[in-house]
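Moving on to chain A:
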Amino acid sequence: MADAEWMLEARHITKRFPGLVANDDVSFAVRRGEIHAVVGENGAGKSTLMKILAGLYEPDAGEIRLEGRPVRLRGPRHAAQLGIGMVHQHFMLVPRFTVIENVVLGSEPGSAGRLDLAAARARVEELARRYRLEVDPDARVADLSVGQQQRVEILKVLYRGAQVLILDEPTAVLVPQEVEQLFRHLEELRQQGKTVLFISHKLDEVLAIADRITVLRRGRVVGTVAARQATKAQLAEMMVGRPVLFRLDRPEPPALDDPAPLLALEEVTCLEGGRAVIDGVSLVVRPGEIYAIAGVEGNGQAELLQVVTGLRPVTRGRVRLFGEDAAAWSVARRRAAGMAVIPEDRHRQALVLPMTVWENAMLGSHRDPGWRRGPFYRLAALRRRVAAQIGRYDVRTPSLDVPVAALSGGNQQKLILARELERDPRLIVAAQPTRGLDVGAIEFVWSQLLAARARGLGVLLISADLEEILALADRIGVLARGRLVGELPRDEATPERLGRLMLAGGEPA
Partner candidate 1 sequence: MPAHEGTSVALLASLLALLAATLRLSLPVLITSVGATFTELGGVVNIGLEGMMLVGAFASAWAGITWGPLAGIAAGIAAGGLLALVHAVAAVRFRVDHIVSGVAINLLAAGLVRIGSYRVFGTATTSGRVEGLPPIPVPYLGDLSPLVVVGFLLIGVAWYVQQRTPFGLRLRACGENPLAADTLGVNVEAMRVAGVVLSGMLAGLAGSYLVVELNHVYVEGMTQGRGFVALAAMIFGNWTPTGAALASLLFGAAEALSIRANVAIPYQFLEMVPYVVTLLVLAGVMRRSTPPAAVGTHYSRGDE
Partner candidate 2 sequence: GGGGSGGASGGESQGGGQAEQPTVRVGLVYDVGGRGDQSFNDMAYAGLERAQQEFGDRVEVRDAEPDAGGQNREDLLRAFADQGYDLVIGVGYLFTDAVTAVAKEYPDVKFGIVDSCPQEPLDNVACLTFKEHEGSFLVGAAAALKTRTGKIGFVGGMKSALIERFEAGYRAGAKYINPDVQVLVDYAGTTGEAFSNPTKGRELALAQIQQGADVIYHAAGGTGKGVFEAVKQQGKLAIGVDADQSLTAPDYADVILTSMVKRVDVAVFDLIRSVVEGDFRPGLHAYGLKEDGVGYAVNDKNRAMIEDITAQLDELKQKIIDGEIQVPETPGDV
């Protein structure tokens, strides 16, 4: 009775979490040898569904069929034995281990008493060659770029003989070049007969690579469509439940008499172990403009953010904020002077996950005397204010007292935005502000940044997403190997030109 056509089927899968149904009677099927995409808003239940298919969660109801046969997955190892492997959005890697060690962990070659590293290396190298997933087998994973780490994750899955590969938001953390490379890998896998199931928020990508697309909304399947017949607008509407306009208002900022720069870097250089991680960078951000930093990740963006926010001392050069020499200013002083920060890694740099929503909402302005009476916080007033703030930013949370960890990624990001923008800053420093967000949330974040610009604020935007940069920026600086290799005004920037600058590290004269 095995139905050859369907490789993997989900039938009437239901998964509840306290307070919500993450997957509600979900049914869909994946063909053998296809690339199947799953899309949906933040919190739609995509990751939950994938974790069920990979044996990590147990469904409360429903059935999984593999090649037509019902299977009950007893755990991730069992799923792997059956040929299902998953690459999680938050990589499941041991940073201190080498690539080989990460790949073979749990299914090591050799006897029980000896780890046959030579055999392991041979297998890993063979796999890497076959699927063109080049990565240094002896490198420590902590030293790898995100794209390389992802390749390690894919190798792990292939090493276990997976026929079905599940990837949760594989492109969210990749730069355009890496995305292209990943898609080549996925193509390669499909040609070798593997089945790929992946989640993405980027509808253009989905349309470009997938064969078929399943849309989830609030835990339910809205439908499955063939990529060839689908359009971006149609998908977006299915996801959100209303039409989404892919057009942004760019209200113009008021004409200012005082266009003095809010932020100015003058020949800033930062040495680390004798190497210049930032190398002679000069730039200015004026009121009412969005200055974007483009570049392949790892070219100094993180360090630049640290310099601007006060987390990294400069070796040479000057940092001026609001007209004053700010090189020696602490983070707190910069924030007090009117700088708002949206860090790139919200879990590690922006939020204290075990703390409550209201506590996270006041993080950074927690010294504000307005929150207090005498030395003590006025809890009632504080909560009222927080509730109003996050209400304006449509942060969806069961209550103010849950740990912020319980919020979906999109809502966490909106909380950060609320927290930073409600402080009435003059300068916003935003790094990867829409990473991992769905179209609705991205639309919201973008419009907030543009609204801030329209109020005369300056924005320094650091992003690996060219679409984002082109949509928002007034001027664009390209960072390569720690140097600012070019600066283009908005109307001269094209993806091609930027891409060339990013890769070449300089434009031929």
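Throughout what follows, contacts are C-beta pairs under 8 Å (C-beta built on N, C-alpha and C of every residue); 3 or more make two chains touch, one makes a residue touch a chain; residues count from 1.
If you want to know what made the cut, all candidates are chains of the complex that A comes from, given by their letters.
Remember, it's a predicted structure, so these values are computed and weren't measured experimentally.
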Self-check item: chain A in this complex - touching candidate among 1 or 2
Solution: 1
Exercise. Within their complex, state which residues of chain A touch candidate 1.
Key: 15, 17, 51, 54, 56-58, 75-78, 80, 86, 88, 92-97, 101, 104-108, 110, 112-115, 117, 156
